[in-house]
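Structure first, then comments.
Removed from the display is one protein chain of the complex; every other protein chain stays in position.
Right, chain A next:
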Amino acid sequence: MGGFIARRLLLLPVLLLAASLVIFLLLHLGPSDPAMDYLRLSQVPPTEQALEHARITLGLDRPLAVQYLDWLSSAVRLDFGVSYATQRPVFQDLMHYLPATLELAGVALALTLLVSIPLGRWAARHHHRGPDHLVRLIAFVGVSMPNFWLGFLLVALFSIYLGWLPPMGRGGVTHLIMPAVAISLMSLAINARLLRASMLEVQGQRHVRYARLRGLAERDVESSHVFRNALLPIITATGMHIGELIGGTLIIESIFGWPGVGRFAITAIFNRDYPVIQCFTLLMVTIFVVCNLVVDIVYAFADPRIRVSRQGVQ
């Protein structure tokens, strides 16, 4: 187990290094000229002389490998340069907005798990009856619902028509409800459907039938034989949902005026503000990779086949 976690932890910097290389190369081999974008964003007329000057100040006249190593050595010291548009340090600005994004995405993830697991379990327990049909309907609608449209519908209903929830901004719990629901509905629906199917599948397996034959109470069979085994695919699926939740948060932030990295990054992407794009992308990849690492470790703990075999190797 320890070996497994150590190996995964060692892989983390390698993955991030590779991602940083891809980000750097694509941006610098892309069709547009960073010096041109720099001048446009600093509102300097792009004369031949100004371009030459910008290339030298930005270090674009050096070989690509030198530029990458230079960027990387600053990046490991968390110095990602200054924004072309605002001339402010990129990393500090992103860090200023990041907590709000993490708060929203975290609540959305918690909501996904806290709602989908009881929902899927409830449906499987009442297979082919009312609750099952209800959960399948929720899943059916949820997997196709565009999150930004759902955001509008929620605002129209709960802020405009009923006047119960604030339509914008960050503050108390009431501010979190609508954006978190809008972000999480899709992964919640997929998870509930998956857990339901996975429980129904486990229910037909021999160890469950044996438990019933031994005369265990149905409730014990359901909770300790069916539910626990059926939970494993949910852990894997959660790793996949994290990427969707990050993407959803970036969109939903713009609807609810949530002061997170989304709007900052989208402006930068629109303007082709290179230092911001680089830092933002690497930051999101880091969060995604770290979350998936956590998911893998949780899975290894939850699945005795992995847990025991790793211990055996040690």
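For the reader, a short list of remarks on this structure follows.
In this section, a contact is a pair of C-beta atoms (placed from the backbone, for glycine too) under 8 Å apart; a residue touches a chain by one contact, two chains touch by 3 or more; residues count from 1.
By our rule, contacts and distances are computed from a predicted model.
Per the UniProt record, the chain missing from the shown structure is "Nickel ABC transporter permease subunit NikC", taken from the list "Nickel ABC transporter permease subunit NikC", "Tryptophan synthase beta chain", "4Fe-4S dicluster domain-containing protein" or "Maltose/maltodextrin import ATP-binding protein MalK". Within the complete assembly, A:Ala19 is the residue of A:Ala19, A:Leu60, A:Val82 or A:Met95 that touches the hidden chain. When the whole complex is considered, the residue among A:Arg121, A:His175, A:His225 or A:Arg272 that touches the unshown chain is A:Arg272.
Residues 15, 18-19, 22-23, 26-27, 30-32, 140-141, 143-149, 152-153, 155-156, 160, 193-194, 197-198, 200-201, 233, 242-244, 246-248, 250-251, 254-255, 265-266, 268-270, 272, 277, 281, 284-285, 288-289 of chain A touch the missing chain (whole complex, contact as defined above).
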